[in-house]
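Below is one structure, written out as structure tokens; comments come after it.
Removed: one protein chain of the complex. Kept in place: all other protein chains.
All chains are identified by letter, namely A, B and C, in their written order; residue positions are counted from 1 within each chain.
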Amino acid sequence: MASQKIGECDYVLLCLDTRRTYMLKVETGKTFHTHKGYVKLDELIGKEFGVAFQSSLGIVFTALKPTLEDYIMKSSRKTQITYPKDIALIVMFSGIGSGSRVVESGTGTGALTTALAHYVKPEGRVYTYELREEFQKNAEKNLKRTNLLDYVELKSGDVTAGIEEREVDAVVLDLAVPWLVVPHAYEALKPSGTIVSFSPTIDQVVKTVEALQENNFVFIETIECMMRAMQVARGKTRPHTMMTGHTGYITHARKAVKTRQETPEKPA
Amino acid sequence: MASQKIGECDYVLLCLDTRRTYMLKVETGKTFHTHKGYVKLDELIGKEFGVAFQSSLGIVFTALKPTLEDYIMKSSRKTQITYPKDIALIVMFSGIGSGSRVVESGTGTGALTTALAHYVKPEGRVYTYELREEFQKNAEKNLKRTNLLDYVELKSGDVTAGIEEREVDAVVLDLAVPWLVVPHAYEALKPSGTIVSFSPTIDQVVKTVEALQENNFVFIETIECMMRAMQVARGKTRPHTMMTGHTGYITHARKAVKTRQETPEKPA
Amino acid sequence: MASQKIGECDYVLLCLDTRRTYMLKVETGKTFHTHKGYVKLDELIGKEFGVAFQSSLGIVFTALKPTLEDYIMKSSRKTQITYPKDIALIVMFSGIGSGSRVVESGTGTGALTTALAHYVKPEGRVYTYELREEFQKNAEKNLKRTNLLDYVELKSGDVTAGIEEREVDAVVLDLAVPWLVVPHAYEALKPSGTIVSFSPTIDQVVKTVEALQENNFVFIETIECMMRAMQVARGKTRPHTMMTGHTGYITHARKAVKTRQETPEKPA
Partner (left out) sequence: MASQKIGECDYVLLCLDTRRTYMLKVETGKTFHTHKGYVKLDELIGKEFGVAFQSSLGIVFTALKPTLEDYIMKSSRKTQITYPKDIALIVMFSGIGSGSRVVESGTGTGALTTALAHYVKPEGRVYTYELREEFQKNAEKNLKRTNLLDYVELKSGDVTAGIEEREVDAVVLDLAVPWLVVPHAYEALKPSGTIVSFSPTIDQVVKTVEALQENNFVFIETIECMMRAMQVARGKTRPHTMMTGHTGYITHARKAVKTRQETPEKPA
């Protein structure tokens, strides 16, 4: 792992408490102002990540080294981010690991791209397609911040017209019309490779599952994941009042090799 | 990635449909019997993963290359496995990736160990502690099957008495008394390192959160994740009737470096 | 309320513990056998409801007076029952109370009919339609057991062809094609009256909501309710592992009086 000393241009996650955290770039002469006093960021240079220190008002902050989840949650956004809970499951269902080659579309904020790159590095590669230039530029900025840009190829093509890569391990879809990409994903994937699609609506799910069934994918499953935070304190423990009730459904499947006498997958 | 041709001694996931899959080792002369006819496994040797083929009764099976999730779901069990949904979130919260060094306890079935090894390989390492020899042997078998044993050190020590490693990136706990391990996890972790604990009961969560607060951990959060599968078919789409309502709560936090004038983390 | 003494022909709920309860009719000479010994039911006659007593093996049972929920859970079934959690919400959304007149279709097991009758008695009336004679007979048996048959009119007509009643307070639907009944429900209802529909699939919900929008219903809402039981014991409290993940969606709306210049209800 990289050195744990905070250096010029490193990102730190300033943590006041669980609900108040700030992602900042450490730069000489930069001051960060909060309602709990100000913090001189260059005083952090040379300290180790994890150091606790005081603001001008004597309030203790901790300067954490950002994790993948922190980078996801603090992505600069031009559109809705994919949530860590969904990203974690998409990564698991995709089966990827260090060395995998994966196609993604669309790039969006780059939050999911960041996670894919994090898990396939250093030998793997993420090929991510995005049509809107403004989104691509923003995603590039987010990837640079995490030092993961080297593992990513940002592409501008239209995946509903085709995917250029071949023999990839996984195809990950988070776009409005995943069913139109399914035949191209089949061409791009290795035999037995995985496809994972994230969609907010039921209609998208039904069309995608039908496209998977028609294109010789098997082991098709759709799930949704509800995450609820707990308020933990002796004698007062309870789930939080508000939660995100829905982000989207995750559908995943595997590429089977076409044979002459095939039986279609029955609906799950 | 490894070659996609099925070889002698490779594991395959025979897939009849989404609900009926079988993890098998390919061996010369071995036959697998199902109520849909038998399958001669050595006929798969030399075929590519993903191949569809027929049983003796003409039913089509697909021979998939097992993914991490398949290995987790098909672990040989001496105890309760950790579920893929929880493993996915534990991995995300731990912040680990290729090259990370992580301590785990207890080893249990080795399902979580398998996932940790999968994500830290090839340069990283998992140090996993288990007191019950029978569990350790079973976990070793599961890890061998996935070719991940090289990245794992199976240890027999009692983590409530101490952890030998130092400067690790993450500590992952799935045992009955996580709160007793928290002070040792603090010693083992790099500054800013992550701790993640999985527990079925509220009481374990409260004690663990208190131990984290007392031991200078910050950014403490507890969540639970409910996953529900969908039955997808045009005109008949609906969530499945039965679901797993609870597996456990996941608590995660970060190591702060002790200072003289500290303020305790407020309960989340 | 009725006398609390147990009489010949009364129903009792024999309760061994929370998971083992038995609905029985008290009859002279009748014996009830369990793996915890046998119970002579006529010994209960003249005792008060709530009495604890011993089986032949000295195990303590309690003879409870069945509540509405007990009658629902112990309905004799020819088809899927509606769950108490859903019945409770259907009743709430229907707005009914003592004196209300309500149309129901289909009768099914009569579980929902039982609840509707319970809440509209003694002056109100439930008009319940069922095409399958076998279901109607079974429902009649369930209603007799609860002494609620006097408040119910069991009807055999086809509600997709029309509803005979007029100026009813509520229409409650639990059948395969609720959208076909919506125009007839409009005719049957008082102005401002409520319609509540229970359906397992998304497709049924979409068609029903569209029919409501087209037929001058307003204040349209669809919800689902997930109920999870807790395992409560000091130091070991946690949600139960298994839960019912889905029963159905509940859609409810209100009859608006048609005007010449109307604006359609926007989708919720």
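In this section, a contact is a pair of C-beta atoms (placed from the backbone, for glycine too) under 8 Å apart; a residue touches a chain by one contact, two chains touch by 3 or more.
Just so it is clear, the structure is predicted and the values come from calculations on it, not from any experiment.
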**Report entry** Omitted chain - touching chains that are shown
**Finding:** A, C
**Report entry** Candidate in contact with the missing chain, chosen from A:8, A:187 or A:203
**Finding:** A:203
Report summary line: Residues on chain C facing the left-out chain by the touch rule are 1, 4, 15, 17-19, 21, 48-54, 58-60, 62-65, 67-69, 84-85, 87-89, 91-93, 95, 97-101, 115, 118-119, 121-122, 169, 190-194, 202, 205-206, 209-210, 218-234, 237, 239, 249, 251, 254-259, 261-263, 265-268
Query raised in the report: So which bits of chain A touch the chain we can't see?
Result: 200-203, 228-229, 234-247
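Going forward, only the chains that are shown with their structure count from here on.
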Query - Multi-chain contact sites of chain A, meaning residues that touch two or more partners - result: 202
